[in-house]
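Then we have subunit A:
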Amino acid sequence: MSSALVFAWSGVLLFGLGLFGFIAHRHLLRRLLAFNIMGSGSFLVLIGLAQDGRGVDHVPHAMVITGIVVAVASTALALVVFRRWYRASGRTDLPEDT
Partner candidate 1 sequence: MTWNALILFGVLATSLVASAVIFLLAESRHTTRSVFNLAAAVLKLLLVGWIVWGVYQNIDYEFRFTIIEGVDFILRADALGMMFVGLSSLLWLFTTIYAIGYLEKAPNRSRFFGFFSLCVASTVGIALAGNLFTFLLFYELLTLSTYPLVVHRGTRESLRAGQVYLYYTLGGGALLLFGVVALHVLVGDTEFVPGGVLSGLDPSLHPLLIGIFLMMIIGLGVKAALFPLHAWLPMAMVAPAPVSALLHAVAVVKAGAFGIARLVYDVYGIEFAFSLGLLGPLAVAASITIIYGSLRALAQDDLKKRLAFSTVSQVSYIILGISLFGPVGTLGGLVHLLHQGLMKITLFFCAGNYAETLGVHKISELDGAGQRMPATSVAFTLGAFGMIGIPPMAGFISKWYLGIGALEAGMNWVLGVLILSSLLNAAYFLPILYRIWFRRRERLWCEGKVLGRFETSGWLLLPTLATAAFALIAGVLAGMPFSPLYWADLIVSREYLP
Partner candidate 2 sequence: MIGLWSVPLLFALPLALGILSLLVTPAWRPRLIFVGLPLLAVASFDVLARLVVEGPRIYELGGWQAPLGINLVVDGLAVGMILMTTLVASLCALYARVYLRDYPPSSSFFWPLLWLLWAGMNGIWLAEDIFNLYVGLEVMGLAAVGMVALRATPQALAAAMRYLLAALLGSLAYLLGVALLYATYGTLSMAGLHEAAAPNVTTHVALALIILGLLLKTALFPLHAWLPPAHGGALTPVSALLSALVIKASFYILMRIWLVLGPEVTPIFTAQVLGVLGAGAVFYGGWMAWRQHHLKQLVAYSTVAQIGYLFLFFPLVTGTGPEAARLAWDGTLMMLVAHALAKAALFLSAGNLILAVGSTQISHLVGISRFRPMSLFSFGLAGVSLMGLPPSGGFTGKWLLLHSAILSGQWWWLIVLFLGGLLSAAYIFKVFRMSFREGPQIDRSVTPPLTLDVTALILASAAILIGLTAHLPLFWLRLGSAFGAG
């Protein structure tokens, strides 16, 4: 088992766990955390699979940095909307999901 596979499988596991959290939870904050875990999983897959013995591939590194920034921005936006929603409705979940 190569180290690439270890990284990638960890990433896959994180993605799966995050996905479960994203679907199973109702609290928006938990879902956002789950989203971030999924994101980390994807990044890990991206980085992990790039180590295939031909030297270090820097392109996925740059992609992951871009991905992280995008994830940060999305999370921030989600938090902004979530806190506004909480302020307006007093709820931590979305209305139809009870």
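Rule of thumb we're sticking to: a residue touches a chain if its C-beta (ideal position, glycine included) is under 8 Å from a C-beta of that chain, and two chains touch if they have at least 3 such contacts; residues count from 1.
Quick note on selection: all candidates are chains of the complex that A comes from, given by their letters.
Only a predicted model underlies this, so the values are computations on that prediction, with no experimental measurement involved.
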{"item": "Numbered candidate touching subunit A, per complex, among 1 or 2", "value": "2"}
{"item": "Candidate 2-touching residues of subunit A, taken from the complex the two chains share", "value": "8, 15, 22, 28, 31, 35, 38-39, 41-42, 45-46, 49-50, 59-60, 63, 66-67, 70, 73-74, 77-78, 81-82, 84-85, 88-89, 94-95"}
